[in-house]
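A protein chain is absent from this complex, but the other protein chains hold their places.
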């Protein structure tokens, strides 16, 4: 009986001059607390990436990940076909566009003199600075894209794709996504500097028919991705609307397909990885467990799930880097998936080498 | 010189049989850490509510506040004219509607068997349970409202107002807000069960012109409230899109009014209260300081600001209750503000006794 | 079946001009997250204080509670016979002594210029300042007490009692405890300014027999309190050594009484209240659940337990204040317990009106 409890001994960490990321992370399999959880996240990611059913992988991005240099990880995930769909806050998209326009984020410090920063036109993100000027340049991009699209209701996906095309920049995650065919959804595009630019345009164009964002169309589009996928997985960085939105997709499917998850306990994402610094005990969705989400039908009852409580700027590169070191070659041979849209209809998810 | 540092001594807390909320909170003025911060939040709220310039007060709601019984606090704030505009997650609106339809949230527990809950159609929010059935009933409300509105692009404000009118329920915060004329903005309405219902409708109505949500119209509307207000204040419960959206309003104004905050350091909210369990050190907007927001022009450099790090289900009732005990009569005599809309144009903010 | 899950509906908070602490806290019975947990802590405290078996109540104090004004709460608990034994960090005792010597703690602010503070002889505790001078005065008290005790091995309890007698100050928690007969244990007295003073004395007296602290004698003494008590309860403020030490007492009993808890699942504290801002997920004792402690035999399997995750400077006054408002009179009529020591032997726990 105690065998049930006393099976796998903890093993002391071994360090040496040559150990690489996967060499450390695989040792975390036999440690405790959040390092073991980090291993679990790595393990679920490995399983998901090597699943012969080629699950469609959603990545949700909240928190100021681009200003922190994490677009490098996201881009590598796209290049390695580790992510098929991105759901992002408007801020990450905005900051990516601004970087693509030649502006930088800079190492700063917390507890700076924010009034002085204001006077100098420098915005602060905790320990990181950037010039306000970038946002004004970004407005021009938004306006050019709106002009090109013309009188039309767009999903955020379509709009961000057009922005990505405009950038022509493989260092930008928005630009790279457009080139590689990775759709980016931004469920609250209004809540960002891009949204502000669109508001200015809205004011200018009042009374006229014109460009508009249709957020419900986003729902319909992302639902179809889920419905057409053999399996799905989700990598959640932070919480907020991107997390809720990514987890809501199976619930949309439950409603639109009239397949109550209650009757089909396997409706839901088959893989779930959560990297967060929030916590369940405050009751908010952002910090809630993946298990809780099962009660809502958001994950399959059979889903592989892992949660790691750690700053994503540490955990994400470590996990993704370790997976690349473990199965990089397999990833390179993995077929890329292409989404074939006709207006708001997803005709096909095509697998391409 | 040391007088600069050693001015106000800490005072030991005194407790007795008769002390009320304000009696405790005012003692926190002379304690330390988060209790002192809670006093500071109380103090800023008192200043804001008694400012003769009648600032327009925004309340942003994230986290599952309605399932936790906090709609009672929000309703009391509306009745007492402590809040003029609400910015909410879709979830809080959804849970409020569901309660209004006769469903309850129930005391549950964490670490429940989520698969069993799923089988029984019970959804879990940390330590709180509710039946899934409520969401299906809510769909009917959404559909009725969509039918009534007809072929039109709405802001979330207009749509939620119509839902509130449909409910005719002064216990519901959405219903009470409709009756009292408190606009509710939901910047990411798509990201909620209401959004799911709208997606179902979108699918049914495909090809037809019809009802749609225009999130940029929301931006334009809320910008006008800010632009027409003499002063503004913001009470932030949790973070997420509601917080960012509420703080973004002055930035919209900066762009649309071409009044760079840089040149006018007083553009921005004049009062800011943050109740959160998040933290600045992870770099996300939700946990960032109000000071950081000054570097973005979101608050006036003269703003009264306070941050308290505490579960809002403890801090919010304590702060609001203490303010009511301190200045309840003044609140009752305060003029209510009415927003006079013509389509998407705010004609006037009218003050009524 | 779903009755099991759906029994007690959440109730919206009601606020008005007259509500007192217990009026709010009892409403938290029907809310969620940490407010409900705060009610639970209140409820367990009420049960413990009204238990006809008169449990001996331990209070463990970590974190800089005295500099934050919380000695007022501790003193009220002693006056109301809500606590019988205190286990404290050395710091809280030190700061209490310093206040008793006429020094104050002052309202300060975080992110002060710590070098300048250093130059001015001002020490900072987050947002609170105090003058270094107090510590030098405290040394004199320590030296006088050591002189009076003479050549003897003391428990920390005996030593702190003598300090309390020296202070003759009912506003000091150390002084009041001495007067009311509430023993204070400080398991790591060396780790404090008192310990530093004793080190200076150690150096001066090297080679001589003399005063010394025997921390194992503390263990033996506190074990006897547990062994002689009909029941015990524990109120844990923060974590650290005080928490571990308070929870370790039943384990000492298990070893010394050769009554393995394994064979007697009711060995252990019967009441447990935890107020903390730490969290279980990091694996440390400070943030661990009271349930985990059952696996160690630290609590009876029947124990009443509650955990609330909140800054103690908010939660402690609220809980204790609410209990006083609920059962103040009962507390006043409760017999005080007196510990009758003969050297290191506890002869009796005498109940006195």
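We just call them A, B and C in the order they show up, numbering each chain from 1.
Assume a contact is a pair of C-beta atoms (placed from the backbone, for glycine too) under 8 Å apart; a residue touches a chain by one contact, two chains touch by 3 or more.
This one's a predicted model, so the numbers in the text were calculated from it and none came from an experiment.
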Absent-chain contact - pick from A:60, A:75, A:248 or A:276: A:75
Residue of A:120, A:227 or A:265 touching the missing chain in the full complex: A:120
Omitted-chain contact residue, chosen from C:189, C:273, C:306 or C:322: C:189
Residues in subunit B touching the chain absent from view: 32-34, 111, 279, 281-283, 309
Positions on subunit C where the hidden chain makes contact: 62-64, 67-68, 91, 110, 112, 114-115, 117-119, 121-128, 132, 139, 153, 187-193, 195-200, 202-203, 206, 212-220, 223, 238-241, 244-245, 248, 251-252, 255-256, 261-262, 265, 277-286, 288, 291-297, 301, 311, 313, 344
Absent-chain interface as seen on subunit A, which is shown: 1-2, 5-21, 24, 27-28, 30-36, 38, 64, 67-73, 75-76, 104-108, 112, 117, 120-122, 125-129, 131, 171, 309-311, 313-315, 317-318, 320-321, 324-325, 328
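Rule of thumb we're sticking to: only the chains that are shown with their structure count from here on.
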Euclidean distance of C-alpha centroids - subunit A vs subunit C, Å: 46
Chain centre separation (subunit B, subunit C; CA means) in Å: 38
Where subunit C touches two or more other chains, by residue: 32-34, 309
